[in-house]
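The structure that follows is given in the form of structure tokens.
Note that this complex is displayed minus one protein chain, with the remaining chains in position.
Here is subunit A:
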Amino acid sequence: MYRKHLIVLLCVNIILFACSRKNDTAPLFAGFQPPANFPAPVYDLAKNPVTREGFELGRKLFYEPRMSRNNTISCGDCHLQTSAFTHHGHDVSHGIDDRLGSRNAPPIMNLAWHPAFMLDGGIFDLDLQPIAPIMNPVEMDETMENVLQKLRGIPTYPELFRKAFGTPEITTARLTKAMSQFMVMVVSSNSKYDRVMRGEGMQFTAAESAGYKVFQQQCNSCHKEPLFSDFSYRNNGIGAGPNNDLGRYDITLNAGDKYKFKVPSLRNLGFTAPYMHDGRFYALAGVLDHYTHEVQDMPTLDPLLKNGLPLSATDKEYLLAFLQTLNDTTFINDRRFSEQP
């Protein structure tokens, strides 16, 4: 009897031990996983492989207000996860000391597929991107040297850099590469559209299906599937704004690029109002009205929009139904992308 008990106890112990062992192991970090319905990423992951430690450091830096001159503004302040990492409700953003910028904050989403960054494509490497808002006098108004100095003075950071890069040294390259590791991981690929396309047991409604057809005929040449942008620079005929922002021209100095801006992705558009480079449309209805009958002829107007888009009222209705299938609620609620307690 006694012996039997001992054996049972031993077995239970072994099972418990096995269980506890399993629990001690942190869940596996999958790293960067391109979605099945996406093309190969543009970002060179071989030169900056995503590790759990690098990703977590990048995330901490993304929510770090010390990036700004007076430690008040973090990246996450103008790129809110709940708005698919845009600044919801703001045509242009307010940065440090409530200074206003001149363009609408673009979403941080699927950046590994972007060949260039900013609405004018002025930055050609994601690893160089964080420097721009840090330096911009109306955003964070700080110098890289000061940011590095501040981080070096906080005991947790050298240790986090050691975990991510092997030594506690904090350099410009390590800082921006950690941030790139976080930003490339911020992938939105679980909208209803994606689930339909990947055949995950979801179907479009009749209206969504009809809208998808309209989309393919009228929108897909610029807002190309599956990322919903071809990442080109185009003048969509909204006309110069009050500040006469010349867009892509400021980067290339080519007169043919005046008033051109990067084609934005349509993903998560339900969360990213207002629309256009200066946020002039606060509702999608305004955007569709623009394309049907408000396109202004200009020398650099995209030829595809010369006569506007022939959308009937029914087309618009269907199109709006389809566009809502691009909203990815998993993405805006994904705890991995949120500021950690």
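By definition in this document, a contact is a pair of C-beta atoms (placed from the backbone, for glycine too) under 8 Å apart; a residue touches a chain by one contact, two chains touch by 3 or more; residues count from 1.
We adopt the following convention: contacts and distances are computed from a predicted model.
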Fill in: "Bifunctional protein PyrR", "Anti-sigma-K factor rskA", "Branched-chain amino acid ABC transporter permease" or "Copper-binding protein MbnP-like domain-containing protein" - which is the UniProt name of the missing chain
"Copper-binding protein MbnP-like domain-containing protein"
Discussion item. Tell me which of A:77, A:127 or A:328 is the one touching the absent chain.
Written reply: A:127
Item to complete: Check each of A:86, A:104 or A:176 against the chain that is not shown and name the one that touches it.
Response: A:176
Practice prompt. Please pick, from A:116, A:207 or A:298, the residue that touches the omitted chain in the full complex.
Written response: A:116
Worksheet entry | Residue ranges of subunit A at the interface with the undisplayed chain | 47, 115-116, 118, 121-125, 127-128, 131-132, 134-136, 143-145, 148, 171-173, 176-177, 230, 232, 250-254, 257
